[in-house]
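Heads up, this is only part of the complex; the chains shown haven't been moved.
All chains are identified by letter, namely A and B, in their written order; residue positions are counted from 1 within each chain.
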Amino acid sequence: MNPHLTGVGSTMWVVADGYIPPGSSGPEPEMTSHDSICMLNPGDAGARVEVYVYFTDRDPVGPYVLSIAPRRAFHQRINDLEDPEPIPVGTDYCLVAVSDVPIVVQHTRLDSRQEANALMSTIAFPAA
Amino acid sequence: MNPHLTGVGSTMWVVADGYIPPGSSGPEPEMTSHDSICMLNPGDAGARVEVYVYFTDRDPVGPYVLSIAPRRAFHQRINDLEDPEPIPVGTDYCLVAVSDVPIVVQHTRLDSRQEANALMSTIAFPAA
């Protein structure tokens, strides 16, 4: 039923505005303030994705290693990354996602610090 | 009056952050929470668009087949897709739109789960 999409996408993606809003309004976990990288692995082989997180005042942290099965969506809240270390809230960061096979990455933030949530989203920058 | 724009756009577009917010505030249908793919067929031939939807934990579904007349806008709420099956709300997904002629695709979400609606939008990723 699905087209053969091996090779669709890019193997390196950059998000430049990373920030997990500190504080939330509304029920958890759906309305918890978060940053996400939403990924599609459209191909016929599994993807091994390494995420590196860059900060303003210290060396980058990573890799955070994620596995995406063939022909699967994978939406990762940055809040939930734990290994090698959690990403602090209320802190400016950037990230680079490097995959061994082409994928597509979209960056989305939900900010519910005030009473009605705000959203922002952009296709990440395909760097390779 | 209109320019000849056959060939403008791309024949494959990817949206990586698909999610229909479950729940809405305000009058239907305009304020109903939804994901949309907004498409332009700028050319002189009709477009046949096949949409494939990818999930986290099961095989992709599709094609959803859409027809766009020449020189027409076509904004499709994902909520309204029915054949081969509706897209569940509150569920992470990605989608690929494949067209037989070049088109342009923009992805937009309206989230009215809380009292004032939130919006996000991005030009989708042109993959071919």
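FYI, a contact is a pair of C-beta atoms (placed from the backbone, for glycine too) under 8 Å apart; a residue touches a chain by one contact, two chains touch by 3 or more.
Note that the structure is predicted; figures quoted are calculated from it, not measured.
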Assembly check, 2 identical chains modelled here, expected copies in whole complex 4
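Basically, only the chains that are shown with their structure count from here on.
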Here the gap between subunit A and subunit B, centre to centre from mean Cα coordinates and rounded to Å, is 21
In their shared complex, subunit B is touched by residues of subunit A numbered 1-3, 5, 8-9, 25-26, 30-31, 36, 38-40, 42, 71-75, 104-106, 108, 110, 112, 115-123, 126
Listed in rising order, the residues of subunit B that touch subunit A in the complex are 12, 14-19, 22, 50, 52, 54-57, 59-63, 90, 92-94, 96, 98, 107, 109, 111, 113-125, 127-128
